[in-house]
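Removed: one protein chain of the complex. Kept in place: all other protein chains.
Should a chain be cited, it is by its letter among A and B, assigned in written order, with residues numbered from 1 in that chain.
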Amino acid sequence: MLIPHPLLGLRDAQEFSYLGDASLLLRPDGMAENAAETFFPYVYLRENPAGLHRELWFHEQGDRSWLVVTRNTVTHEILGAELAGDVVARNRASRDGGDLA
Amino acid sequence: MPDLEPITALGSNAPRSLSSGSLTLEENAALALASVSLRRNAPKPSPFGLDLPGPGGWTGSQGVSAFWTGPGQWMIEGHHRADSDFAVEVATSCPGCSVTEQTDGFAAFEIRSSMGEKPILRLMEKLVNIDASRLSAGSATRTGLEHMSVFVIRRAPDRVAVLGMRSAAGSIWHALEVAILRLNAAAA
């Protein structure tokens, strides 16, 4: 698989290490009253879709960026990649708006 | 005082070198390195007058050069300055940036071709999973080489440098040596 790095162009997936579902960017507040209830699904539960999946890849043998890659888990087709930092900034900007869109 | 003698990353008193066919491989023990990282919202500095390059770029002039290592991060190379306190010089010319001494963290290997770029391209095709023809002179990128993380710098059409972890210097040398010898054996 080749991952279209937003800064460096197409790069071999071998240079990356894989973390998993991009919902891991939405870390709950560890200081909140209900932290135990919110951290259980955050840490352990996954949607595990057959089809489009937004997921975190780390460019370990590269520029050390975290990317959010959109990939089809049935065909391995990669539809796009963006810097996770950009996704987080966008989430912050529209925090009231909600999720990862 | 005990009589201490400096040794190179490969463990000898003098840098190792190898010549085979049109290619020369040389351990570059004199390369000083310092990394520069921007603080949040800080302006881009220009150490030693260098215009720091964008993603995937390398630039050099007058004994110093720089390559992009990540967003807001560069590595500065001081040629023939490994025995100096290079990081302090870099820090002075990069006010407000985070500068870290890197000289002893890496081992550098320079590969030259006496027959233009073709042998360099063929060697890179054997060694790294990057499109060699697009890594033109003035490019630098980090990638994997036999499971080791390395920087590959195309200093000129007929010159490429490989920078890797100093602790893996022997393995990197072995990988480069084997690839060069096999390439020339296949060509012969």
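Following the convention adopted for this analysis, a residue touches a chain if its C-beta (ideal position, glycine included) is under 8 Å from a C-beta of that chain, and two chains touch if they have at least 3 such contacts.
The rule is simple: contacts and distances are computed from a predicted model.
Peer 1: With one chain of the assembly withheld, which option in "N-acetylglucosamine transport system permease protein", "ABC transporter substrate-binding protein", "Sarcosine oxidase subunit beta family protein" or "Response regulator" matches that chain's UniProt protein name?
Peer 2: From the choices "N-acetylglucosamine transport system permease protein", "ABC transporter substrate-binding protein", "Sarcosine oxidase subunit beta family protein" or "Response regulator", the unshown chain carries the UniProt name "Sarcosine oxidase subunit beta family protein".
Peer 1: Report, in label order, the displayed chains that the undisplayed chain touches.
Peer 2: A
Peer 1: Of the listed residues A:Leu26, A:Val43 or A:Leu79, which contacts the missing chain in the full complex?
Peer 2: Answering carefully, the residue with contact to the hidden chain is A:Val43.
Peer 1: Using the touch rule from the top, list residues of subunit A that touch the missing partner.
Peer 2: Output for subunit A: 1, 12-14, 17-21, 40-41, 43-50, 53, 55, 71, 73-76.
Assume only the chains that are shown with their structure count from here on.
Peer 1: Using mean CA coordinates as chain centres, what's the gap between subunit A and subunit B in Å?
Peer 2: Subunit A and subunit B have C-alpha centres separated by 32 Å.
Peer 1: Along subunit A, where are the residues that touch subunit B in the complex?
Peer 2: Going by the criterion above, the answer is residues 7-12, 14-15, 60-65, 83, 85.
Peer 1: Give every residue of subunit B touching subunit A within the complex, in rising order.
Peer 2: Answer in residue numbers: 55-56, 68-71, 73, 129-131, 134, 141-144, 149.
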